[in-house]
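And then subunit A:
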Amino acid sequence: MRILISNSSDEPIYTQIFNQIKAQIIRGELDAGELLPSIRGLAKDLQISVITTKRAYEELEREGFVETIPGKGSYIAPQNKELIREQRLRIIEDSLMNVVREGKLMGLDYEEIEEMLRIMYEEE
Partner candidate 1 sequence: MGPLIMKDIRLITSNRATQIFLLLYIPFLLIIAGLDFRAEYMYMVVLVSGAYMITVLSFSYEIGRGTNQLLMSLPVRKMDIVTAKYLFVFAAFIMSGIYSGIYIGLIRNFFYNELIVFDIAMLKNALILTLFFTSIVLPLFFGLSHKMVNFLNVFVFVTLFQMFGMGVDTLAKIFSSFIFEAGGGAWGIMLGTALLWISRQLSLALFQRRY
Partner candidate 2 sequence: MLEVRNLSKKFKEGFHLEDVSFTLKPGYIMGFIGPNGSGKTTTINLIMNLMKRDEGSVKIFGKDISQHEREIKDRIGFVYDEAHFYDDLTLEQMKRIIAPFYSRWDEKIYRDYIEKFELNEKMRIKKLSKGMKMKYSLALALSHDADLIIMDEPTSGLDPIFRKEILDILYDIIQDENKSIFFSTHITTDLEQIADYITFINKGKLVFSKAKDEIMDEFKIVKGDSINLTPEIRSSFIEIRETGYGFEGLTRKAAGVKEMLGENSLVENASLQDIMYYMRMEG
């Protein structure tokens, strides 16, 4: 599990942790059943406060990404495959939305955007 904290970002630290862990779960980099570091151990390694890591874990639990068993620790919850797929689709939709917006601002029409997409798809 990789976590990189930026102290100078606008985003509160617990949000950064939350987002990074969530993203890794969605991308499949973290598997169901995997044990997360303890909130205190994580706080020490990242050199932040315990409350911050606690809050991040609590958010993750609330959203169903993580399960905490008292006395044992926090585990990645088995993810609903459908839900994950939907999340990933939504991320793509957001990107596409950006593309459409930017394109319209520039004055591109649909065909030009489609052409760009086709070229990129074939190159990749």
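Some observations on this one:
The rule is simple: contacts are C-beta pairs under 8 Å (C-beta built on N, C-alpha and C of every residue); 3 or more make two chains touch, one makes a residue touch a chain; residues count from 1.
On the choice of candidates, all candidates are chains of the complex that A comes from, given by their letters.
In this text, all values refer to a predicted model and were calculated from it rather than measured experimentally.
Every option in 1 or 2 comes from this complex, but the candidate touching subunit A is 2.
Within the complex formed with candidate 2, the residues of subunit A that make contact are 8, 10, 12-14, 38, 40-41, 43-44, 47-52, 55.
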